[in-house]
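Shown here is a partial selection of chains from the complex, left in place.
Chains here go by letter, A and B, matching the order in which they are written, and residues are numbered from 1 within each.
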Amino acid sequence: VLITLTTDFGKQSPGVGMMEATIAEIAPDARVIHYAHGLGDFDMTSAARVLETVAFVAPAIHVCVCDPGVGTARRPLALLARRGDILIGPDNGVLLPAALALGGIGQAREITNRDLCREPISPVFHGRDIFAAVAAHLAKGVAFTDVGPLLAVDSLVPPPYDDAVLADGCWRARVILVDKFGNSHLNIAVPDWQAFVVSDNESFEVALASGRQLTVEQLSTFGRARVGAPLLLPDNDGRPALAVNRGSFAATYGIKVGDDIVIRSASDNAR
Amino acid sequence: VLITLTTDFGKQSPGVGMMEATIAEIAPDARVIHYAHGLGDFDMTSAARVLETVAFVAPAIHVCVCDPGVGTARRPLALLARRGDILIGPDNGVLLPAALALGGIGQAREITNRDLCREPISPVFHGRDIFAAVAAHLAKGVAFTDVGPLLAVDSLVPPPYDDAVLADGCWRARVILVDKFGNSHLNIAVPDWQAFVVSDNESFEVALASGRQLTVEQLSTFGRARVGAPLLLPDNDGRPALAVNRGSFAATYGIKVGDDIVIRSASDNAR
């Protein structure tokens, strides 16, 4: 059984090592994959965006801890996705885009079974004492129904972003991840974007939160633009992202997570 | 058998990969956990603080390489802790707080057995050629007594910090780790601190090295303070740390490792 770990802990503190050690003790045969740990502190939007890409790996148990509310009343959550994956983390919305990408929520449960936790539970480190421990017990064969009582899906905290909506030929989108290369990922759903694009190498008008406007071509990959030129390209899971060939879109244009981005086709008048 | 690795090597250079590959060659069945690798260059205080938290994971062989003296006369060291863990690294004090947290030193030995090392030993990379190699041989079943001769515990280089002492109702403490979130960990022993705190949500007067003074409440977790407000909280292993809810104490107040921090109860006059 595979367990992926995604956190905002970085590699300076031993939080990630403690989580893996907790899993190794309970479920020595589970394989742990460190999916992404350098997320910005408390950046739940990026965490959710990163986590939804697990739809591109084999079904697994996915633990995501970006948890500024640790130790408060927010609920510890386990979701069974329709594809068969299990998502574990705090009920702060971060798990929901991934659940959607995995076919939707089959069951949502609050983690209340203390037998599956590491005692005593530190009020500042549920990642180790609840989330990693529960993931390990599930990997070892504990039934999903044993984690705790069912929750109504509409009682869950909403996701940090929804998919952008097209109105009057215009996407009002949001930046949901700036990756190491400065590529700026947008909250436009894959089928929506594919339906919108009319032709290969189509041009788009992009209005940034700063007020700056630019025209970019959609290209299949970075190297099809001139070095230093901006482009729009489907990321490896299909969501569109703004990029610069051999450069950083975020650094060049001053982009950060949460920025509004408005996109329309450059040939709109002709439509 | 579990081997944890803690270093100041980061993820840019392949040092950590070389250490794991060395272990994989000698002891393919040992499980390697990358405990923390982003420590500040040569920051032995933070290394020691991070390493002592292994008391919160299952007994293992722990290798810690923060080693500005590599290749000089400083001794390569192996400690058998009373809990059963083995600590391996240079004799520069970094292993000692962890040994204390693991019940104290059962045996201290100098690593002199070249049969357990990778030859030729690079004078700039004992982490790979001595420490990782010896850990792997121990994981494979070599007896601890085979690493080399006994050392008198009082001959070891002292730890980078001792536990703070309470005098006149006042802790003269030191910052021993600033983690990714800016939480500033203090060298106050867990039972000492627990004995000092009189009541839940008690307030403390804190004097920073900069001369700045602030009053903070001890709270069980970050989210019990207002967003942006400072607090004092027991870290996941119980040592007190200064923090800011959804912010960085270190960035907000200009804290760095080694800073002196003076703490007294805000109700001292009443005591």
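Here is the rule we go by: a contact is a pair of C-beta atoms (placed from the backbone, for glycine too) under 8 Å apart; a residue touches a chain by one contact, two chains touch by 3 or more.
What you see is a predicted model, and the numbers here were worked out from it, not measured in a lab.
Here 2 copies of the chain are placed, and the complete complex recorded in this file has 3 of them.
To be clear about the criterion, only the chains that are shown with their structure count from here on.
The geometric centre of chain A is 32 Å away from that of chain B, both derived from CA atoms.
Across the complex, chain B is touched by residues 8-14, 16-18, 20-22, 24-25, 28, 34, 41-42, 68-72, 122-125, 128 of chain A. Against chain A, the residues of chain B that register as touching in their complex are 2, 4, 6, 10-11, 31, 33-39, 50, 53-54, 56-58, 60, 177, 179-181, 220-224, 233-236, 245-246, 248.
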